[in-house]
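Our next item is chain A:
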Amino acid sequence: MSQSLDAYLLLACGLFAIGTFGFLARRNAIAMLMSVEIMLNAVNLAIVAFGMFIPALAGAGQVIALFVMAVAAAEATVGLAIVIAIYRNRRTPLVDEYASMRE
Partner candidate 1 sequence: MIDVSGLPILSLIIFAPLVGAIALAFVPGDNVRLVKQVALATTLVTLVLSLLAAVGFGAAAEYVLPGSEGSSGFRYVETVPWIPFFGILYRVGMDGISLLLVVLTTTLTTISVVYSFGPIKTRVKEYMISFLVLELGMIGVFLALDLFLFYIFWEIVLVPMYLIIGIWGGANRIYATIKFVLYTLVGSLLMLVAILATAFTFQAANGGDWTGAFDLLTLRAAGGFDPTLQLFCFIAFFLAFAIKVPMWPFHTWLPDAHVEAPTAGSVILAGVLLKLGGYGFIRFALPLYPQAAHDLAGIIVVLSLIAIIYGAIVAIVQPDLKKLIAYSSVSHMGFVTLGIFVFQEQALQGAVLQMINHGIITGALFLCVGVIYERTHDRTLARMGGLSKPTPVFAGVFGFFVFASLGLPGLAGFVGEFLVFVGTFAVSPVAAAIAAFVMVFAGVYLLWMFQRIAFGPVSDFLKGLGHHLTDMDRTEVLTLAPLFALTIIFGLYPAAILDLIQQPVTDLLVALGSAPATGLVP
Partner candidate 2 sequence: MGGMSFAADPHAGIAAVTQAGSTEQLLLTLLLVLPIVGFTLTVVLGRRLSRPWIIAVPTIIVVWAIATYLSVQALIGDAFHGGAIQTTIYEWIPAGAFSVSFDLFFDNLTAVMLLVVTTIGMLVHVYSIGYMAHDPGKWRFFAYLNLFMFSMLLLVLAANFLLVFAAWELVGLSSYLLIGFWYHKRSAALANKKAFLVNRVGDIGFALGIMAIWTTIGTLDFVQVFDLLPAQLAGGHIEQWMMVGICLLLFCGAMGKSAQFPLHVWLPDAMEGPTPVSALIHAATMVNAGVYLVARSSPLFATAPEALILVAAVGIFTAIFAASIAFTQKDIKRVLAYSTLSQLGYMFAALGVGAWTAAIFHLATHGIFKGLLFLGSGSVIHGVHEEQDMDKMGALRRKMPITHWTMLIGSLAIAGIPPLAGFFSKDEVLGEAFKLGFQWVWLIGVVVALMTAFYMFRLMGKTFYGESHVDPHVEPHVHESPPTMTVPLIILAVLSVVAGAYLGLPLGDSTIHHWLAPVFHPALETMGVHAEPYQLFGIDGALILVSVAVATIGMVAAWRMFGFFRIHDRLDTVRALTARVPTLYQGSFHKWYFDELNDLLFVRIGGRVADAFAWFDVHIIDGAVNGVATLTRRAGDEVRQSQTGRVQNYALGIAGGLILIAVILLLVGTR
């Protein structure tokens, strides 16, 4: 365990950037969902790190992280369900074919 908060934050930042890039760049809806998971995990990492390094938080970081994980699981479930529904409808997982939010 490193003694510096910066290292954890840098790692979280990197993960978040990778997730963001993935979300923006990948055309496959499932890959985008995975990118979202990466971003969430980056945030989780940051939260846990803060929880450890800031005494006032008194370990509350872990609880928040657990909440986030629960929400992420729910989100992934719903998201996957939507993606599958759309896939059945449109016969493609590529999001740039989906423009029905336009109107």
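If you want to know what made the cut, all candidates are chains of the complex that A comes from, given by their letters.
In this section, a residue touches a chain if its C-beta (ideal position, glycine included) is under 8 Å from a C-beta of that chain, and two chains touch if they have at least 3 such contacts; residues count from 1.
These figures come from a predicted structure and were not determined experimentally.
J.: Given that every candidate in 1 or 2 is part of this complex, which one actually touches chain A?
T.: So the candidate in touch with chain A would be 2.
J.: Across the complex, what residues on chain A touch candidate 2?
T.: It is residues 20, 23-24, 32, 95-96, 98-103 of chain A that touch candidate 2.
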